[in-house]
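Comments concern the structure below.
Here the complex is missing one protein chain, while the rest keep their positions.
Lettered A, B and C in written order, each chain numbered from 1.
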Amino acid sequence: MAHSDVAAGTAQLPTSPHSVRQPVRIGLVGVGQQSREHLAPALLGLDTARITAITDPDRHTRNRLADRIGVPARFDSVEAMLAEGVIDGVVAACPPQAHEMIIDACLSAGLPVFIEKPPAVTTDALTQLVKKATDAGIPTAVGMNFRWAAPVMRLAELLANGRYGTASVIEIRHMAGKPRTGLWGLGLWESFLLAQVIHPVDLLLTLAASPVQQVRATSRLATDGGVLTSAHLDFDNGTVGTLLASTQAPRFEHRIEVTTSTGATLRLTGLADLTITGAPGAARDETRRWHPSPMDAGFHRTGFQGELLGFCDAVTTGSGFRPSLADLMPTYHVMDQLATPRRQQ
Amino acid sequence: MAHSDVAAGTAQLPTSPHSVRQPVRIGLVGVGQQSREHLAPALLGLDTARITAITDPDRHTRNRLADRIGVPARFDSVEAMLAEGVIDGVVAACPPQAHEMIIDACLSAGLPVFIEKPPAVTTDALTQLVKKATDAGIPTAVGMNFRWAAPVMRLAELLANGRYGTASVIEIRHMAGKPRTGLWGLGLWESFLLAQVIHPVDLLLTLAASPVQQVRATSRLATDGGVLTSAHLDFDNGTVGTLLASTQAPRFEHRIEVTTSTGATLRLTGLADLTITGAPGAARDETRRWHPSPMDAGFHRTGFQGELLGFCDAVTTGSGFRPSLADLMPTYHVMDQLATPRRQQ
Amino acid sequence: MAHSDVAAGTAQLPTSPHSVRQPVRIGLVGVGQQSREHLAPALLGLDTARITAITDPDRHTRNRLADRIGVPARFDSVEAMLAEGVIDGVVAACPPQAHEMIIDACLSAGLPVFIEKPPAVTTDALTQLVKKATDAGIPTAVGMNFRWAAPVMRLAELLANGRYGTASVIEIRHMAGKPRTGLWGLGLWESFLLAQVIHPVDLLLTLAASPVQQVRATSRLATDGGVLTSAHLDFDNGTVGTLLASTQAPRFEHRIEVTTSTGATLRLTGLADLTITGAPGAARDETRRWHPSPMDAGFHRTGFQGELLGFCDAVTTGSGFRPSLADLMPTYHVMDQLATPRRQQ
Partner (left out) sequence: MAHSDVAAGTAQLPTSPHSVRQPVRIGLVGVGQQSREHLAPALLGLDTARITAITDPDRHTRNRLADRIGVPARFDSVEAMLAEGVIDGVVAACPPQAHEMIIDACLSAGLPVFIEKPPAVTTDALTQLVKKATDAGIPTAVGMNFRWAAPVMRLAELLANGRYGTASVIEIRHMAGKPRTGLWGLGLWESFLLAQVIHPVDLLLTLAASPVQQVRATSRLATDGGVLTSAHLDFDNGTVGTLLASTQAPRFEHRIEVTTSTGATLRLTGLADLTITGAPGAARDETRRWHPSPMDAGFHRTGFQGELLGFCDAVTTGSGFRPSLADLMPTYHVMDQLATPRRQQ
């Protein structure tokens, strides 16, 4: 395998006045669906990134992807890739057990790492990784793309600017069709938490922007493998958060609904339609609505482009990224407090 | 004032082959907005009812209404009306303290009574009225029009027919702009419960069709008079119910959302748009939607016509009506368990 | 039949301080569905109207309605009713041939008349009635309830206030399930024009508020009886109007869509949802939406209450009403220019 990488070649181009700041050389780890359909194409859309290496023990799938997007450097293991010195940062999407090892290896090698969620299997494991990252002073990033989705960021901005008052109630509905059986060698309940519930819990905490005071929940496990949790969170600042997550629906439904202290309702449906009812100055029953352009494509709306751009900035400037591994701790703590599910008769 | 009533005159018509069953002679008590805008016009649309008397101490408003809809018999008090013997049943919409007295008077007179919600101020008062009604064997009816709203009945039928499995989660959102101050001489919190919260609680209990196991809630009172309660109910049959009621929105928002054990979502928005996502046999992301005809008018959709028709049937046949006074007991019990609101800082 | 009528009795009441202006005594002619479901209940909601007589040769249906809403004076013919002198104006909903005779009789008797659409079968017949009304100086009114529907009036106001510029294009979609065979002894095409097409044509002319310059249309008649016309109208003021009317849909679909010179889109769907995209000051892709309250009931939204209130005002004050018979002339002229339908192979 030839080891010269594309980014290096690029750097030699004398014609580019933009070469003052070099693109971040990214080593992509894992060539599963998440990498192939979201992370790799989102990275290809960034001027500030170059995928310069791809790592996966599944050589066939890895080579097909590498061929398609023109990445000559290919590795079987993270260790081999890290040893080569051809990258500035790692972007990884693997099972959570592998994530723990990849984070550890990157921190040991002193390399910034962007890890898809879930970053770890347990709160204990996450705690140890956070400690190691803090001690090492290496930037870490967790791929919670919902936080970076364009309409979620807009919603967060609208809440932050105070025009609508404060958030009285934040409700998140997150329905998916999987998992119906355990993933990654874990039980169904753990898999459900790590694959699905982590998203709305993290969003609730991000939007409430306050410590959690109390978590009350009812969880159920149906005989057909459907899992459901309905939770009620009280935050220190008085905001109430509710959460409905389930795998009973053979589709993906997503809705964030914020009721504010001024009586406005801000609703984001399907990560696309943002409506505001009761905006100051609007008519009594008036609803304002934004939605993506019919020609909207790419990875901006879904957050993948934004978070990877942010990671590249963090790598270049050495500044922090949110969410870091440490930022995920409250999310894991809430997941720990969701009751073990009752089996539905 | 001539006391001959319209219904009696009607009865003499020899040309009507439908006169076998006489229309129910209704005495309307209270000529406030609820009577003028909903109950009286809904009654006028029924072949089985005649408003034959109107009672209210406010003679001016009472006479204007009576003139408009052609009701010659007018009274200042329920007692005077009951003494006259010109009615078969009472329909009343007054403050709750008056409701208690009207119910008592009707039961004493042996006359069926349809009382707008709230039927009583306290659970104790309701309990005593229920006892008296049971002892007397007189049909009682409470005007919970949401139960009888055409699209709510359709939703209830869809749930009952089993095609969508059982209800895993029932969520009700009920936002209104009032009360912002106490009503009927009561405190703001009690007024909020009796004027607004009673509706979604009653709907939750009706749709869950199972005893309540546990009620957990967070309630808040904002400095501007806005009240909010977010509740989480566990039912014996495993259904979870959630409820958000608030007076912070200067408008009326209503939504019922049922997530079923087969993964379907049945959603009724604004008591008008009924959508079903994930119906058996439908495509994965398909949503089916019904909505009222553009020319829909009248009082069928809002439930007033249905409940009054049901009451007339109950009067004629002596059969029961749902909800009776007794049927409201669980609703009052849940309202008692909603936490006293914290004052929002 | 007892001839004492409610309105007369009402007028004698000394207790009413509002009797300075007497309610208009209405003679209702025709007890078909339109009268029973829309006109009679809408009239009952008006303080300024009293139904004091009902006329229909179908005694059974007439008496049932009269019993229900307490109207003692009942007649078999318009002539008999007019001779009695118990009414101030006529409201009629019958077949169009009868409308012609009723209008003629009312004008001869010097009595204002509100006639449901269609007021006449042919443009010639309408022309003669318009002439007679003009000569007699008697107010006439045609029941084009769409013009008076609350959201249509709002749309017209929004267009008139100039904030959105002028109407570049007005498109109306009017789909219904009937007629599939001829009505009133007329052919299918004439029935389609008089029962359905009259509505959107009249709305187009009302909203464009300019003389028609040119009408181009394609019309088709399917073998199953479905009729369809697609028309393109140029108005003197440069506005383009398009119209799609059809009876191929077994339901009622209605949409008005106005594209303005400032690039705004004002859309009224189902006579209920009014949205404005591109309002001045709004964000680029922002849509503003109003819709009826969940508790909306009655006959305000559908226009029946407004038009009958307007008619009563016209009767009381002797002022004009829009649309009068004369106002319908341009509508009939456009219908005459819609091409005779081709039979679809």
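As a convention for this text, contacts are C-beta pairs under 8 Å (C-beta built on N, C-alpha and C of every residue); 3 or more make two chains touch, one makes a residue touch a chain.
Quick caveat, the model's predicted, so the values are computed rather than measured.
In the entire assembly, the chain absent from the figure touches the shown chains A, B, C. Here one chain is not drawn; of A:246, A:302 or A:324, the residue touching it is A:302. Contact with the chain not shown here comes from a single listed residue; of A:44, A:136, A:156 or A:282, that residue is A:44. Of the candidate positions C:262, C:316 or C:337, contact with the unshown chain belongs to C:262. With the whole complex as reference, residues 168-169, 171, 175, 177, 216, 218, 220, 222, 226, 228, 230, 232, 234, 238, 240, 242, 244, 246, 248-251, 253, 259-265, 277-278, 284-285, 342, 344-345 of chain C touch the missing chain. Although one chain is hidden here, its contacts on chain A can still be listed: residues 2, 4, 6, 9-10, 13, 15-18, 23, 37-38, 41, 44-47, 50, 59-60, 63-64, 67-72, 251-254, 270-272, 291-299, 301-302, 304. In the full complex, chain B contacts the hidden chain through residues 282-283, 285-291, 293.
Just so it is clear, only the chains that are shown with their structure count from here on.
If you average the CA atoms of chain B and of chain C, the two centres end up 34 Å from each other.
Computed from the mean C-alpha positions, the centre of chain A lies at a distance of 46 Å from the centre of chain B.
Among all residues of chain C, those that touch two or more other chains are 291, 293.
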